[in-house]
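A single protein chain has been removed from this complex, and every other one stays in its place.
Chain IDs A, B and C follow the sequence of writing; residue 1 opens each chain.
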Amino acid sequence: MDKMPKWADIALIPFLNLLIAFVLSGLVIFAIGENPFKALMTMIDGAFGSTYGWGYTLYYTTNFIFTGLAVSIAFKAAMFNIGGEGQAMIGGLGVGLACLFIPTALMPHWSIALVFAMIAGGLFGAGWALIPAYLQAKRGSHVVITTIMFNFIATALMGYLLIKPLKLKGAQESASASFPDVTNLPTLHEILAPLGISFSKSAPANVSLFVALAMCVVVYLLMNRSRLGYEIRAFGESPTASVYAGISPTKIIIVAMMLSGAISGLLAINATMGQHERLILNAVEGAGFIGIAVALMGRNHPFGVLLAALLFGFLYQGGSELSLWTKIPRELIVVIQGLVILFTGALDNMVRMPVERMFIAAAKRKDA
Amino acid sequence: MAGIKTEGQQATVAPAIELRGISKAFGPVQANKDISISVQPGTIHGIIGENGAGKSTLMSILYGFYKADEGQIFIHGKETQIPDSQAAIRAGIGMVFQHFKLVENFSVLENVILGVEDGPMLRPSLAKARKSLKSLADEYELHVDPEALIENLGVGTQQRVEILKALYREADILILDEPTGVLTPAEADHLFRILNGLRDQGKTIVLITHKLREIMEITDTVSVMRRGQMTATVKTKDTNPEELAELMVGRKVLLRVDKVPAQPGEKVLEVTDLHMVDDHGVERLKGINLNVRAGEILGIAGVSGNGQTQLLEVLGGYASATGEIRINDDPIDLTGKYSDGRSRRERGIAHVPEDRQEHGLIMNFPAWQNMVFGYHHEPEYQKNKLLMDNAKMVEVAQDKMDRFDVRPPHPHLNAKSFSGGNQQKIVVAREIERNPDLLLVGQPTRGVDIGAIEFIHRQIIGLRDQGKAVLLVSVELEEILSLSDRIAVMFDGHIMGERLPDQTDERELGLLMAGVTGEGDS
Amino acid sequence: EPAIIFDLGGKFDKSFNEAGFNGAEKWAKETGGSYLEVELQSEAQREQALRRFAETGANPVITMGFAMSTPISEVAPDYPDTTFVTIDGWSDAPNVLNVAFSEHEGSYLVGMMAATASKSGTVGFIGGMDIPLIRKFACGYAEGVLAVNPDATVIANMTGTTPSAWNDPVKGGELTKAQISQGADIVYAAAGGTGLGVLQTAADEGILSIGVDSNQNHLQSGKVLTSMLKRVDVAVYEAMTMGADIKPGVQVMNLAAEGVGYALDEHNAALVSDEMKAAVDAAAAKIISGELVVHDYMSDDSCPVLDF
């Protein structure tokens, strides 16, 4: 006997969790002396009020789809990958190296450059997840701690590379040279213009959005229809049973973590290749961490991840607008993010227990 | 065997324990329903019942581990509130749980004083406990090295520590939940000697067990539970095992299985000098030799923890070992690339694991996904190179569930939503339907009700009759005796000897299980 | 309506950004006008902030910090009607005003003062993020020190290599302690928010320090020898006053233009003797007249008097 109908699990509970998080966020805004409703309106207007806002919202959404999917795959294998940030950073390195050093003769068109970049970004991201994965699989070193450490190490590594070897000579900033023009990805403006839809020219949302959407479908098929996905889910639910079934824990841990790292790494085609068009420090902007919230909110389901990514895209863009037009610092979204993770992740039972009791009581009443 | 105290005395003394109208529900499960029972002081009171009947729940309520939804508790005639274990301890109740509650890396002494230290500083408490432990040990034959770490002690000794814990807390009511499940017959005898000694000192003992033999041997009175209710309480001397079994299940029980004599054929499985060392560096298999022929069932008896689990793990491909295993006269890989569950399945070995929830099933997967678990690579379940054929899998699952009478027959229900017996049927259906050359079966009827037991036994015998080899591991001697065509007894990683079921009895097997070799054994 | 974008250190860094903020506030108070502002939180926001302000029609859009060079070059062509001002940055775009300060000249002057005030003959320099701009400070400072005392030792450390180096007072303090133990008795901090830790520790340990960008003398009154002023406030104030009429190109804020200098107020009056002041002012006059040329690290990415 199930305690709750499925819709309650995938819709009602996250909704209630989110509601609590938002009400508390509203209180925080109120406490710092601002008007929560005005703040909300500013955010909504800034994120959805124009194609410019949409362009940024979708840009962030794209990032979060990648990291959210990445976290969710690892989650399904019962691995808590906090290393999305570092994996995306290093994925950016791969994308950057591909764009800078693959001769443009080999990349006559952006689409070909994109393929190269995706391969490089994916491989680099996967590679950065490999060591924590290996250590977890072979030595039982907790992947949570090792991936956190690898985030720091990635930051240091990128710092070194962007100050020494990859830095544009003579420039003050720690950034590489700009990528060749042919690697620049078409933005939504360029994509939609031929269709007669006018979209803000300056917003960074680009063709990577479609890659991200395609990844949702790919991940769905992988997790729910493929043997590998079956094995990953089985391992995540019960490592002991998986061993009985002939599923190798080592293989699953490493494969799931590398897939997770690879998808995190793909973030760079959106941020590094699509938006900044050169390697900079911190192009990831915390998206690796937000992926955790996105995956939790989305119940580790690709479709749910998509929705949650959109929500966080809105928060991010809305939050930027807040800091432009009000005195509310952008850190507000970090607070909201923290609250969302807290209530959808750690305090889930606070909502779940009473709701479950309600459903059981209702079921008993119906039986009687 | 100690008798019951004089009748007259009982009438005047208030019962040591009296429960009135105890009810307890876990969510939708009603574990205890309006239970009343009373236990006279200075007696041993047995409680029996099927798995899930609510025995442990009832006793946990008495020990303050759970709180009853309704009902009253009287201790020595006084109504007592037991909201937590502290209150139970104050009321003089001690409990030895089925799974010991000891801190593994603490010493015996530290475990004993935990929770009843004399002051904020440890030293004086330890000193005091050291002294009283010595006198308790002398008084009740409970000798344990107080400085030893729990993790270095055997189960029998650990159990003694649990009893010492209770006695140190000055318990005069002692509850033991299935204390003999993990003990050798010799250890069990020792335990019963201790319990008799305690009774003679005037302590009251409640003993939960599945073994009717023990009930008959040591208890003064016995209560039977069924589906959360107390169905009867009788004086032990006034009853017999058959009656108790009937009270337990609610109908007459046939304890024997009908089967035709075996027709053994070629050797399907041949194990030679198999050694296995576990993760902690302990040698668990110490040179196993055995074989199973087509068309026969080899039963492996033994107290759990003597290597049977490891033997199944090695055969099933999820633990590595040294030595030789041949299937149909072909050696299989014991450590290398092909020593995993999948390769074993491809060699025609199917495996009903001992612990269905830990190994056999993914509890949060729907039944249809569990029906292919381990066989998800088989071509018949693939739609194309990349994707699996979900519709086909559901269809196959539905078919098997119908034929194995899995209730409810809904393939989309998660495994955890099925009862234990039906979960076991899912596993058995999956493994037997593969039509394997060799079926490994561990504890096939653990926690399964009588009806399902009969069904599963019939399936296993049916497979044998089709000329397949079956290796059966069970701690239930009755099951071994009734199903096996040959019986091997395992003790401490060795095969102690082989017997034919009609030429041996529980007594002889029990000796072998305790490591006592008969003539002609290794 | 003008707009200003502060760099990662934030507008209250008591240093570079705060100077810009003060200029803007001054303009707002005097004209009663209002301006848009944002403090960046991450590298990736730079472009967005530029575009957002340009989009809403702000003019001019003033940016603080060298790191805006590339984003401005990227964005400016898209908004030809908007004038962008970059302080410390560089862009060739036709609608950008590049404001460049001669920090080496100001640093030279405070270097002279440091050498004069030092008893041990060892002085320190603590930079923020290790970039050419900060080396430019260090190099000018070292030249000034050596001009007064050719035997002096200059110890130079950078706080870090990432933007967080602008905001790490704890590390600034530890570096100061290390320099003190190496003999330094004057420390010049060109490190944004990190400098606060330097000034604090110097005061705690009983040595003198030199502030940067804004007048930081008051932060540890009587313990700060002087501050190397970089009149970002003037630049911002002027840009806002000119409004849409700014002429793009290059504006050099050197000693002659009073773009840099040293601070003298009641907080450090007792520390600066008349001779010291006379010597420094004389040198300043020579620099203005062109008689004395202070080496600019960024002209050839090297410093003749200091190894990094």
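By definition in this document, a residue touches a chain if its C-beta (ideal position, glycine included) is under 8 Å from a C-beta of that chain, and two chains touch if they have at least 3 such contacts.
Here is the rule we go by: contacts and distances are computed from a predicted model.
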| item | value |
| --- | --- |
| Name under which UniProt lists the unshown chain, selected from "Acyl-CoA dehydrogenase", "ABC-type branched-subunit amino acid transport system ATPase component", "L-arabinose transporter permease protein" or "NADH-quinone oxidoreductase subunit NuoN" | "L-arabinose transporter permease protein" |
| Interface partners of the hidden chain - shown chains only, full complex considered | A, B, C |
| Residue touching the undisplayed chain, where the options are B:106, B:338 or B:455 | B:106 |
| Residue of A:36, A:249 or A:329 in touch with the missing chain, whole complex considered | A:329 |
| Residue of C:1, C:55, C:78 or C:174 touching the missing chain in the full complex | C:174 |
| Omitted-chain contact residue, chosen from A:15, A:37, A:152 or A:210 | A:152 |
| Where the missing chain touches chain A, by residue | 28, 31-33, 80, 82, 131-132, 135, 139-142, 144-146, 148-150, 152-153, 156-157, 159-160, 163-164, 289, 292, 296, 327-329, 331-339, 341-342, 345-350, 353 |
| Missing-partner contacts on chain C, residue numbers | 9-13, 39, 119-120, 157-158, 160-161, 164, 167-171, 173-175, 177-178, 180-181, 183, 185, 193, 196-197, 200, 204, 206, 219 |
| Chain not shown, touching residues in chain B | 56, 60, 63-66, 84-89, 95, 97-99, 101-106, 110-111, 113-117, 119-123, 125, 165, 177 |
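FYI, only the chains that are shown with their structure count from here on.
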| item | value |
| --- | --- |
| Core chain by centroid distance, with centroids computed from Cα atoms only | A |
| Centre-to-centre distance between chain C and chain A (centres being mean Cα positions), rounded to whole Å | 38 |
| Distance from the mean Cα position of chain B to that of chain A, given in whole angstrom | 46 |
| Distance between chain centroids, defined by C-alpha means - chain B, chain C (Å) | 77 |
| Touching two or more other chains - residue numbers and ranges from chain B | none |
| Touching two or more other chains - residue numbers and ranges from chain A | none |
| Of all residues in chain A, those that touch chain C in their complex | 52, 56, 155, 159-160, 163, 170-175, 178, 201-202, 204, 271, 275-278, 280-283, 285-286, 320-321, 323-324, 329-331 |
| Contact set on chain B toward chain A in their complex | 27-28, 316-318, 340-345, 351, 353, 358-365, 369, 373-374, 376-377, 382, 386-388, 390, 414, 417 |
| Chain B-facing residues of chain A, complex | 1-3, 221, 225-227, 230-231, 233-234, 237-238, 240-241, 243-248, 356, 360, 363-364 |
